[in-house]
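Dropping a structure here in structure tokens format, bear with me for questions.
Apart from one protein chain that is not included, each protein chain of the complex appears where it belongs.
Up next, chain A:
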């Protein structure tokens, strides 16, 4: 999923270096890793939501992880969202799952992960306290990870972020609690056909019991350790950007 795209860009020394120039070694920034983890967790939560018999323990643990990331991001000041012009609060009324899952499966099919992380990475020059105004300057060109969140929570400020985020979590828990044979029908009555695309992703995820895709994220260190990577990173970002342009043309 997201992590596969990530691995192609950032690798440790033992991996193949095909496709990149000069084998520059880079570890994904802490913020990038954290973002990726957040995205993965959100998708997991939605998938929990879809099951006929949701596993409450698993949902609670994932939700707590999401909250933890969100709290840390709020403290960091990195919890800043794009203002989307359109639907406003309306998207919260729909099932969160439909939106996120449709988007992620569509984007995966189009292979948009790599460029998304490329531009995303550029926004974070250092891991210490990224300037929040700079962070979203390339908002218009950022794709999957940002869109994921912007459509779920219409963000204006961190406080509202928290409220909206909590609301979508609440929706998940309420539906989990109220789940009954009838409500399952209701749940799926809103599903559009893009769910069927999900089957492949779902089966892929469920049966994927070998490790390997998350390797680049295993170097998940505390923020203080990643300062030294910033020089490497900006070089890598430039290179990546060039490579993307070359590949896409």
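Rule of thumb we're sticking to: a contact is a pair of C-beta atoms (placed from the backbone, for glycine too) under 8 Å apart; a residue touches a chain by one contact, two chains touch by 3 or more; residues count from 1.
Assume contacts and distances are computed from a predicted model.
UniProt records the chain missing from this view under the protein name "Serine/threonine-protein phosphatase 2A 55 kDa regulatory subunit B", selected from "Serine/threonine-protein phosphatase 2A 55 kDa regulatory subunit B", "Cell cycle control protein", "AP-2 complex subunit alpha" or "Guanine nucleotide binding protein (G protein), beta 5a". Residues 1, 3, 34, 37, 40, 44, 53, 55-58, 60-61, 63-65, 68-69, 166, 169-170, 173-174, 176-177, 205-206, 208-215, 217-218, 220 are the ones on chain A that touch the missing chain.
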